[in-house]
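Complex shown without one protein chain; remaining protein chains in place.
The block that comes next holds subunit A.
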């Protein structure tokens, strides 16, 4: 059942037909998909959802596509891990990790948004899809487009991590490296989107794309045993994920699938690019654009489009935002890997590191449930930690040499 009603301006409330557009003609506000939830009353139940395959599409009624997905039908439904060893280190009672570092097929939560965006692009009749990307999105667009038989172009900053360039190029996409920062890549992409008539996942099909993030929130609630978390920590680039996690919770409450748990939402950024965290800490709602300078490149958006909305969600929910240095990012990546066996990308380090800081400052309570959203895989940002890990100790192929080494290690 399709319950999508319209695209609605988040500022002035003007409604538009469902079409590939993202800006309100009247006030320039961003457009968002709105639904007629009443139509789902009595139909969209826990039992129905549980009876479906374990993919993000088990919540398809709440995603803005017609019928079945044509792209990324297997995506989503990543593990929610109870992080008991990390709980001990952080001194908290109940900690979970939503592990989208193993999201199918390209190991980041971008596979969720891309499968919605590309399914919608196919519905609209596009044959070429494209994106401006800090890396993860490029790989996801390239892979999902390849699997769906779509042409793809991805535009990235020229200095992106090798792992991410390779992770897109292998899919036969056309990669264009742009001299400049991510915000410069955006500038070019919007001009290209206007001229070439392609589906740019984060330009003209953005309202549909962004809705895909809600599936992460739905899964967390179902995996917690149909409960909304008490506290959620989300990494912020544009701030979109933050707003969509909040929307997912609101929708589940409205549909009677979970109780209102007064969920507080917390945002995490790297200090080298922290316009949203700064605005929250300064209790203002205006975002000052910054020049990004951090190893957390997937979060390096200096002028975050959803910053204002993320700020509002965080403050209204009773949450907070924090930022940490690049050194703290690396330390947190190591901590997550060494305690939970999860190798997250730099953004994951940002999320954990900021959570740690907020626990220490008392912003995040130690005795209530906390969910950390880990959104990408560390294999893609190996440059960030290559100098921080122990190098292999080289010995000859003799037991004697190993015995000496073991003795030095105190092995008995």
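Everything below uses one rule, namely that a contact is a pair of C-beta atoms (placed from the backbone, for glycine too) under 8 Å apart; a residue touches a chain by one contact, two chains touch by 3 or more; residues count from 1.
Basically, contacts and distances are computed from a predicted model.
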**Report entry** Protein that the absent chain corresponds to, by UniProt name, given "Branched-chain amino acid transport system permease protein", "NIL domain-containing protein", "ABC transporter ATP-binding protein" or "RNA polymerase sigma-70 factor (ECF subfamily)"
**Finding:** "NIL domain-containing protein"
Query - Chain not shown: contacting residue from A:33, A:132 or A:335 - result: A:132
**Report entry** Absent-chain contact - pick from A:62, A:95 or A:210
**Finding:** A:210
Query raised in the report: Looking at A:48, A:166 or A:286, which makes contact with the chain not pictured?
Result: A:286
Report task. List the residues of subunit A that touch the chain left out of this view. Result -> 11, 23, 26-30, 131-138, 182, 185-187, 189-191, 193-194, 202-203, 206, 209-210, 237-241, 284, 286, 288-289, 298, 301, 303-306
